[in-house]
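The complex appears here without one of its protein chains, the remainder shown in place.
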Amino acid sequence: MEQPNRGQIVAELQDISKRFGGTVALNQVSLTLKKGEILGLIGENGAGKSTLMNIMSGALRPDTGTILLNGKSFSHLTPAQASQYGVQIVHQELSLLPDMTVAENIFLGKELQKGPGFIRKQECRDRARKILEQFEIDIDVDQKVAELSSAQKQLVEICKSLAGTIEVLILDEPTSSLTEREMVSLKRILPILREQGAGIIFISHKLDEIKELCDSIAVLRDGNLVRREQTGDVTIENMVQFMVGRDIHDEYSRPRFQGDRKLVLEIRDLSSKQYGEVELKGLNLKVYAGEIVGIFGLIGSGRTEMIKALHGLRTIQQGTVLVGGKQMEKLTPKRMISEGVAWVTEDRRHEGVCLSMSVKNNIGMPIYGQVSKMGFINNRRLNETVERYMKHLSIKTSGENAWAETLSGGNQQKVVLAKWLALGPQLLILDEPTRGIDVGSKSEIHRLIRELRDEGMAVLAISSEMPELFSLADRILVMRNGSITGEIPRQAGESVSEEAVMKLATLGA
Amino acid sequence: MKKKSFCSVLALILVLTLLAGCGQEEKTPQEEPSKASAEPTQAPAAPSEQKDTPAPEAAGDNPIIGFANYSTISYFMDMGAAAHKTAADAGCEFHELYHGGDASVMVDQVEDLIAMGCKILITEETDDTSMVKTFNELKEKGIIIVSCDIRTKEGVDYWIASDNKQIGRTSGENAVAYLTEKYGEAKGTIAILSSKTTTSMIDRAEGFKEVVAEYPGIEIVDEQFPTDFSAVNMMTLTDDILQVYGKDSLDVIFASNQTQVEGANSAIVTAKRQDVALFGVDDSDAIYEALKDPNSTLQSTVVQDPIAMGVQAVTAGLALYRGETFESDTYNPDVVLVTRDNVADYMSEKAAQVEALKDYYN
């Protein structure tokens, strides 16, 4: 491949260090990025990847060290400066304004102006449209961001970074909200940018993507840069080893539950709609105790909508739902919880964890009733229960009173799990259980889920990561257009075919 | 991080409150020297510690006098200054607080004044019913209570009030005279601005209506009881009244307190409705200016004599404290009708009085 300008350095970080209170986040990290290079930045959660990129993009100031952009050197940057010098970042947590349109968001802070501060609105819209078209993204520039789906928002977020001059593009977990469809658009963007001579830094936990897309990798562990390699020279196992410093195997294991495999959840012929649009069409589903049912589907297939409908958050047109053999007359979240259905949602930051509450209170929240007598909370029992779960799930924190906000993504997810497990549910619904979580924590959570299954829990797991489904699920159901198009059971000894799944997801039965 | 800023805000509030508290106490630094001479045997104890003897103690010829005043509007300030001077001339310590019409604030302030050792309590414009209980308790402890400008006399030893009805009547008579001159006979239409909650205003309107009722040719076509009688609001209300009553369909508007007069006057001048005459009560710089303003239709205002009231309050209070008695437990100072003709003279007279009191203003 002809790479123009290859070899020239576009950005460099020298001896960057950063502390947060007593914790060292980065320790003398130095990194060089060349024009046209796609660098994969990998490491476990808490290794310092986001911190490093935040420093590069001006969101944070380093304690020591220098940032060099196209030869010019800085001790620190402001977001405006970084953008001015061509550093664009797509953050892990979406930073869009829901009440503004797509065009307005794309040009936020980079508005095209005329006269004393007036915005050239029409031009902004036209340019925004061009950017979307260039990467064949089908979104209306005048639509309010609040109305977009998560995946669409992610794409807009990426386009936001394309609105200014790009010398360095930083992508922080860009694909965690995307399904295969949107991935295609992203894969179009990268080579075009590389052609233009931009350097790209790609942070991701999806090592297969890193292997596929990146020219080189940089591995951070505990705030130190431990490896800097060409992608061609390493395997995925190598990458995992560099990141973790130990061997990880995440393989499927057969269910071991010996007890009564009763039917915990049955959905018959469920149809639902929302805002006048039909979402589910005659859905049928069964989940038994002691098994993990995996659900795969592309955007628009109705996976999360099914769970929302189960909890009464959608308009049900027809169909029946039975939990533990009991027909549910009215579907509300409260009823589902009292029937022992736990729902770990997609969006843990907003719907799973109370970030400003302590770990103890997060886990304890649903069980205050159990640990209290006549309205007074028995603190000893609460603490015992919480500690038990923290140990069982290996939740790493500075203490049970630490604010949930301070935990890494993986540990936050464990807190959410602990909270639900404390209720002793019979059915555990997981929607993207390990999204945005590092390999080490991912593996632990998978282990936990399998343990729960083997103790008799019924588990319904939705995931867009096929490797995750393959390692967890005893049966894989594929959804398309609001109903189940097919089921792929696990045959002894055979591995599941990715193509078979994809076929069911895109073309139907 | 959030805890840090919250703590600093708390600290800031604490400091500000302390400073405000210090500010209050600095109000009476000039009283300090006389404190030594007053009450040689009595410590400023809390009221509950005193014995329940109704008769004033022999010790302490110069009792401390407390004044729970209303606000810093000139009327109340004049009264306070006059009371202050009279007290000072008698060699008595004087404390003044402002309750702004809030009954709960007033109760606190009265307690504070008693705690400061006041033996004579003067109150101004209180909510008469809610204070009765407090007054009775204080009387049992031998505190002399002189109250000004409230409706009923229950619970107090001495009562000073401009007769608000008399004020209303005086204005009414002036209005009738105006109408008679305008039409050659006593006829015309009148709109009244009053209140349903402030007793002084209620009484003034009653007095006005009493006089006007004797003339069948004069009709009261409208009466408004605004709850918010700030000047701006009264201006808006009068604007709207002038809309309802077009040119030459309304002769007189009567406004029953200072801000009502000011607001109504502005509305009439802006709308250039020279056909509507304004009669009012109370005085202020703006009202005097209106009386001299050719564009204004304010004909007269009835003014109380807060200086006389302040003087009498302290005089009567001291007298009662020393065991004297009065023929009547009421005092109604004369009211003055200030018209466009005599406003200049009245103002220079008043200015002279205020000048004499100038050292005693807070």
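Each chain gets a letter, A and B, in the order it is written, and its residues are counted from 1.
Definition applied: a contact is a pair of C-beta atoms (placed from the backbone, for glycine too) under 8 Å apart; a residue touches a chain by one contact, two chains touch by 3 or more.
In this section, contacts and distances are computed from a predicted model.
Engineer: Can you work out the missing subunit's protein name as recorded in UniProt? Choose among "NADH-quinone oxidoreductase subunit K", "ABC transporter permease", "Beta-ketoacyl synthase" or "Nitrogen regulatory protein A".
Structural biologist: Per the UniProt record, that chain is "ABC transporter permease".
Engineer: Among the chains in view, which touch the chain not shown?
Structural biologist: Hidden chain contacts in the full assembly come out as A, B.
Engineer: One chain is left out of this view; which of A:Glu104, A:Asp215 or A:Glu346 touches it in the full complex?
Structural biologist: Selected residue, touching the omitted chain: A:Glu104.
Engineer: Which of these, A:Pro79, A:Pro467 or A:Gly486, touches the one chain of the complex that we don't see?
Structural biologist: A:Pro79
Engineer: Among A:Asp138, A:Glu251 or A:Glu329, exactly one should touch the missing chain; which is it?
Structural biologist: Residue touching the absent chain, from the options given: A:Asp138.
Engineer: Which parts of subunit A are in contact with the chain that was left out?
Structural biologist: Within subunit A, the residues touching the omitted chain are 58-59, 78-84, 91, 95-100, 104, 108-111, 113, 116-119, 121, 137-140, 143, 147-149, 152, 181-182, 275-277, 299-300, 313.
Engineer: Mind pulling the subunit B residues that touch the left-out chain?
Structural biologist: 5, 9, 12-13, 16, 72-74, 77, 196, 222, 224-228, 230-232, 235-237, 239-244, 246, 259, 262-263, 266, 269-271, 284-286, 288-289, 361
Methods note: only the chains that are shown with their structure count from here on.
Engineer: With chain centres defined as C-alpha means, what is the inter-centre distance between subunit A and subunit B in Å?
Structural biologist: 70
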